[in-house]
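A single protein chain has been omitted; all remaining protein chains appear in their positions.
And now, subunit A:
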C-alpha cells in the first residue's frame, strides 16, 4: 500500500539510528508494527541504555500507529482504491461508522469521556492533588488536560491579590493548599514564565492497558 509505505518511510526517517530495519517491520504483522512504532516514540535511547530494549514493549494507542494496523486490515484499502485512499489519507475508518482523524483538527476541549460537570470535578480534583503532592500518576489524557488548570492556578497565585486568592479558593478543593500555594509560589516560580508542569510518559496500567503518565510540578 502506498499509505503503509509512506508511513514506513517516515518512521524509518525518525529512527534511523535504531537497530531494526523498517522493511522487515512493514511487511510484518500490523500488531508488531504498532508495538515497535510506539516503543520508538517512548524511549529511543536504546542505543545507550540496553536495559530499555524491546522487553518493555509499550502499547501506546497513538492514533498514528493504530492507523497503520487498520490500513492493512481494512478490506477497502487493501483492494487498492487509490483515489479513495489518497484523498482521505488522514482519516481511518473504524467499523462502527465514525471517522477518526489522525490530526487534532477542530478539537478544542478534551472531553475525558465525561459529562461537563463530572469533567470539571475531575480536573479540580486532579489539580488539587497535584498541587498537594507535587507528582501524581494518572492517564495521559488526564495529565495533558490538567496542565492548563494547574498553570492557571499557579498564575493566580503569582498575582497574589485577594480577588485572585478567592478565585483560587473557588477552584481548589482544599483551603490549606491554596494558602500554601500563594505563600510559596513567588520563590519557586518567580522567574519562570509558564510551563510549570512536566509530563513523563510511563508504562500502561495493568487492568485496562491505559497509557499512564506522571505529571509533576517543575
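Assume a contact is a pair of C-beta atoms (placed from the backbone, for glycine too) under 8 Å apart; a residue touches a chain by one contact, two chains touch by 3 or more; residues count from 1.
Simple rule for what comes next: contacts and distances are computed from a predicted model.
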item	value
Name of the absent chain as recorded in UniProt (options "Exportin-2", "Glycosyltransferases", "NEDD8-activating enzyme E1 regulatory subunit" or "MFT-like protein")	"MFT-like protein"
Full-complex contact with the absent chain, from A:123, A:136 or A:156	A:136
Subunit A residues that touch the omitted chain in the full complex	43-45, 48-52, 56, 131-137, 184, 198, 200, 202-203, 207, 214, 216-217
